[in-house]
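Every protein chain except one is present and positioned as in the full complex.
For subunit A:
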Amino acid sequence: MSDTSSTPSTPLHLAVALDGAGWHPAAWREPQARPRELFDPAYWTDVVTEAERGLLDFVTFEDGLSLQSSRRTEPDGRTDQVRGRLDAVLIASRVAPLTRHIGLVPTVVATHTEPFHISKAIATLDYVSTGRAGLRIRVSRRRHEAEHFGRRTLPRFGPEDLDTPVVRELTAELFEEATDYIEVVRRLWDSWEDDAEIRDVATGRFIDRDKLHYIDFEGRHFSVKGPSITPRPPQGQPVVSALAHQSVPYRLVATSTDIGYITPHDPDQARATVAEIRTAQAAAGRAEEPVHIFGDLVVFLDDEPGAAAARLERLDAVAGQPYTSDAKVFTGTPAQLAELLLSWQPAGLSGFRLRPGVIGHDLEAITRGLVPELQRRGAFRRSYEADTLRGLLGLARPANRYATV
């Protein structure tokens, strides 16, 4: 065992995706789970603090505008799984003053919310975390979620209809709206130049209003005038990310985000998806801009070989059915996972977003097992090297699109 036993590679970026008690539907029934505390701030503070102890780049917080469901298109009426959740932006903000380095990336649903509100919410998260905010954008094509808002009627469809023209058209429309949404959010972040606040006592002016800008966005789904009510956040542009499984969302990743999460099941799939995103990026004129691609994996980790697989089997028995996921499900030891991550990395992945099967167990296995394994291989940081999320991701603080040089 030596720190120099393998060739140092480009350091990996690591994130953890937080959802309830973990990604396995029976996670809440494990002894380490705290299912009665899922609505308490102490639970979220402890979990994010643990992720920060592991020097992770950031955590994401899942969110949605309806009760969780095991069905993709409708409620399931189940009572044997975690149901109910708190607003992800507010969880992130509640945790921000109690952490110092880790990035905080809540999920935001573009389909039913206001880009003006979300832009200032994430800017504010950036202020309260002094530069560690991001967002993960998603769309909702669920009819029952639309009925919670009563503003638009979405077609009724089931899982078998996902590939029909109607659903494909709806998906394209919602992603087009999400693209506009991010454009508005980003313009609003830039709608104040960094030095707009002048506090010039001689002239009595608090701001130089020439450094505030109307964004004048006009789109198919909304028009937004601006400027934001919140000054430009510390990072300038907080980090925008999205999960993508198909060409339409790949284009969103390519045109609008700083990070895309993809779900390859092997390095070849990863390579192909990365290539598709890079092509779309070039087509969007962003070839020169850094867009990180993270691989998503659901992980069950135990030190004892075979123990994680046995644990998953036991969890599946409790749940009454085998666990399936859009992402690859990994069971094994932290060392095996470290090897897998490093062998997938050359497919063009900057890092990975790990979804702990059971947060109470697998998060610590990541921070105290996987991270040291990666450090030993020279593939992960040994201390936080930057104060902002952009800094951790190697993204420069961007120039303001409205500033005249």
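For this structure, a couple of remarks:
Here is the rule we use: a contact is a pair of C-beta atoms (placed from the backbone, for glycine too) under 8 Å apart; a residue touches a chain by one contact, two chains touch by 3 or more; residues count from 1.
Here is the rule we go by: contacts and distances are computed from a predicted model.
Hidden chain, UniProt protein name from the list "F420-dependent methylene-tetrahydromethanopterin reductase", "Transport permease protein", "NADH-quinone oxidoreductase subunit H" or "ABC transporter": "F420-dependent methylene-tetrahydromethanopterin reductase". Note on the undisplayed chain: of the listed residues A:R94, A:R168 or A:K328, the one touching it is A:R94.
Of the options A:T113, A:T255, A:T279 or A:Q375, the residue whose C-beta touches the omitted chain is A:T113. Taking the whole complex into account, subunit A touches the unshown chain at residues 28-31, 33, 35-36, 39-41, 45, 64-68, 75, 77-87, 89-91, 93-98, 112-114, 116-117, 120-121, 123-125, 127-128, 130, 144-145, 147-151, 192, 197, 199, 201, 203-209, 212, 221-227, 229-231, 318.
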